[in-house]
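Of the protein chains in this complex, all but one are displayed in their positions.
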Amino acid sequence: MLRFFHQLGSPKHFYRIAGSWIPWLAAACAVLMLYGLYQGMVVAPTDYQQGDSYRIMFIHVPSAWMSLFIYVVMAAAGAIGLIWHMKLAEVIAISSAPIGASFTFLALITGSIWGKPMWGTWWVWDARLTSELILLFLYLGVMALYGAIDDKRTAARATAILAIVGVVNIPIIHYSVEWWNTLHQGPTVTKFGAPSIDIRMLIPLLVMAVAFKLFYVLVVLMRARLEVLERERNARWVRELVEAS
Amino acid sequence: MGGYAAYVWSSYAIALVVLVANVMVPIIQRRKLLARLARRQRRERRQP
Partner (left out) sequence: MSTASLNRAFALLLWRDLLLAFRRRTELLNPLLFFVLVTTLFPLGIGADPALLRAVAPGIIWVAALLAAMLSLDSVFRSDFEDGSLEQFLISAQPLSVLVLAKVIAHWLITGLPLLIVAPLLGLLLHMSGASIAALLLTLLLGTPVLSLIGAIGVALTVGLRRGGVILSLLVLPLYIPVLIFAADAVATSGAGLPITAHLSLLAALLVLSVSLSPLATAAALKISLS
C-alpha cells in the first residue's frame, strides 16, 4: 500500500496508473449518469408544486455541490503541494480549477433557467445564486493568476496560496451574503429544498451527485496527465512515449 | 413535461455541452502536445 502511494508520487508512474484508471472511470461515470437520467426523467414523479421544472434539480444541485467540493479539494491539494513540495499535488490543484469553474458556471446557468418559471425572471439576487457567482469569480481569479505567471512551478505555488486564502474566505463570504440577502430581500418565495423529498426524487439526485464526483476524478486525472507530460517533456520516459506514438 | 420542457431540456443540453467540453479539451490538448513534442524530437535528431 505504501509502495503504491510512493509510486504515485513519481510522474512516470502516475501517468501510467492514471492512464489505466481512466477507461474504467469513464465507463462507470457514463453508466451512472444514464441510470440517473433514467431515474430522474422517467421514474421520478412530477412535483405537485413545481410541475416538471424541478427536474433541473438533478443537475443543478450536484453541480452546486461539486463547485464547492472542488474548491476545497483544490485548496487542500495546493496546501499539500506547498507544505510537502509534492509536485503531483500541485498538478492536481491546478487541474481542478477549470473543472470547478465549469461546474460553478453550470450551477449558475441551470439555477437561472430554473428561476425563470419559478420566480418569473432570469436572475434573482438569491443568497445561493449570489454566493455561486462570487465563487465563479474566485475560480476565474485562480485561473487568471495561473495564466499570468510564466514559470509554471511558481504559478502553481502562487495559485495554491490564493486558493487557500479563498477557502478561508468562502464561509465568511457565504455568511455575509446570507445576512445581506435576509435584510434586503425579505422572505423570498423560494420553493427550493422542499422539507421532505420523495425517495424516487432522492435516488436520481444522489446517483447524479456520485456520477458528477466520478466525472471530476476522470477529468482531473486527464488534465493532470497532460500537465505531467508538459512538465516532464525533457524526461526520458516522455521521449520514449513520444517515439512510440 | 407540463409546459416546462424548454427549460428542462435546455438545462440538460447546456450540462451536456459543458461536460463534453470538459472531456474534449484535455484530449485535444494532449494530441497537440504529443504532436509538438514529436516534431521537436525529429528536429533534434536531424541536427544533433
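Should a chain be cited, it is by its letter among A and B, assigned in written order, with residues numbered from 1 in that chain.
The definition used in the following text is that a residue touches a chain if its C-beta (ideal position, glycine included) is under 8 Å from a C-beta of that chain, and two chains touch if they have at least 3 such contacts.
What you see is a predicted model; the values in this text were computed from it and never measured.
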Chains shown that the absent chain touches, full complex:
A
Sort through A:W24, A:Y38 or A:W180 and give me the one touching the missing partner chain.
A:W180
If the hidden chain were put back, which of A:I17, A:V72, A:M86 or A:A158 would touch it?
A:A158
Which candidate, A:L145, A:I203 or A:A235, sits in contact with the chain we can't see?
A:L145
For chain A, which residues touch the unseen chain?
82, 134, 137-138, 140-141, 144-145, 148-149, 154, 157-158, 161-162, 164-166, 168-169, 172-173, 175-177, 179-180, 183
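Definition applied: only the chains that are shown with their structure count from here on.
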The distance between the C-alpha centres of chain A and chain B, rounded to whole Å, is 17
Where on chain A does chain B make contact in their complex?
46, 51-53, 55-56, 59-60, 63, 98-99, 102, 105-106, 109-110, 113-114, 116-117, 215, 218-219, 222-223, 225-226, 229-230, 233, 238-239, 242-243, 245
Residue ranges of chain B touching chain A (in the complex, touch as defined)
1-5, 7-8, 10-12, 14-15, 18-19, 21-23, 25-27, 29-30, 33-34, 37-38, 41
